[in-house]
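Down below is the structure, laid out as structure tokens.
A protein chain is absent from this complex, but the other protein chains hold their places.
Right, chain A next:
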Amino acid sequence: MTKMILKRLLVSLLVLLVVSLLIFAATLLLPGDPARAILGQQATPERVAALTEQLGLDRPAWERYLSWLGGVVTGDLGFSAATQGPVSELLGGRIAASALLLVLTALISTPVALALGAWAATRRGTRTDSMLSGSSLVLAALPEFVIGVLLVVLFATSVLQILPSVTIARPGEPVWARPEQLVLPVLTLALVVIPYVVRMTRATLSEALDAGFVEMARLKGLPERTVLVRHAVPHTIGPVAQVLALQLAWLAGGVVVVEFLFRYPGIGQALIDAVANRDVQVVQAITLIIAAFYVLVNLAADVAGILADPRIRHASGGGA
């Protein structure tokens, strides 16, 4: 089992290396050049030339890739063309802000989704079940942008005016200084994540509840609660963890849209700004961070699946 986990870890690292190559190639393909994008309409040939040299854009691509990769490995993300300062300085606070959104969303949506899914599975065919299934289907079909706009109309601008619609932090003030500003972004992300997990939990748990070994447990006279917790639920951990991981990994990307909508000062907003500015180093850093998060969460899901699967756990002979 340890070998399996190690193998997954190695694969993850390889994936990240390939991703880093792709990211670098993609930023090379961005039309326009950073120096002009930064200077905008004010670009004069002299200012462009000076900035191009300053940014090292006159060096060959492979050389720039290798020095970038070397920097990433040693924790140096390079210099931002737009701020003329280190990328890590630009991103530090923003990573914390985005991480806060993700953690809050995960903390809220995971128990809620699992509970709702289990609840629906144990009440299959009832009206609550079909209502839950129906509304989760509708929510799952709505893009996060639409959900966000609806929430803003409902709670901030038109119907009720009880929550702020955008995030405004005074210079130097962290986003969590005004927690009410976090409500709508977190709620939007949670409403996007929850439906999938609810549906997956309900489906896998229903399948387990119909399986022979559960019937056997019931026939043996075990109380329904024990049947559910000891026999059915363990079988759902693997698949549900996979869906949960996919959803959380998706969050890292979905956060871009939500941050844009709510003017939330995280990496998503920084990414949009950096793309507009052709701030290549920042685009590369953020994309790699999102990719790393994706890989990491999937790795965690795989490990959870391995640990939860009794066949793997016992076949490898150890683990107990």
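Quick notes on this structure:
Just so it is clear, a contact is a pair of C-beta atoms (placed from the backbone, for glycine too) under 8 Å apart; a residue touches a chain by one contact, two chains touch by 3 or more; residues count from 1.
Going forward, contacts and distances are computed from a predicted model.
From the set "Cysteine desulfurase", "Acyl-CoA dehydrogenase", "Chitobiose transport system permease protein" or "Oligopeptide-binding protein AppA", the protein name that UniProt assigns to the chain left out of the figure is "Oligopeptide-binding protein AppA".
The missing chain, though absent from the display, is touched by one residue of A:T27, A:S98 or A:S165; that residue is A:S165. In the complete complex, the hidden chain is touched by one of A:L69, A:V149 or A:A211, namely A:V149. From the options A:W68, A:Y196, A:F262 or A:Y294, the residue with contact to the unseen chain in the full assembly is A:F262. Residues 31-33, 36-44, 46-48, 50, 80-83, 90, 149, 152-153, 156-159, 161, 163-166, 168-172, 260-263, 265, 269-270, 272-274, 276-279, 282 are the ones on chain A that touch the missing chain.
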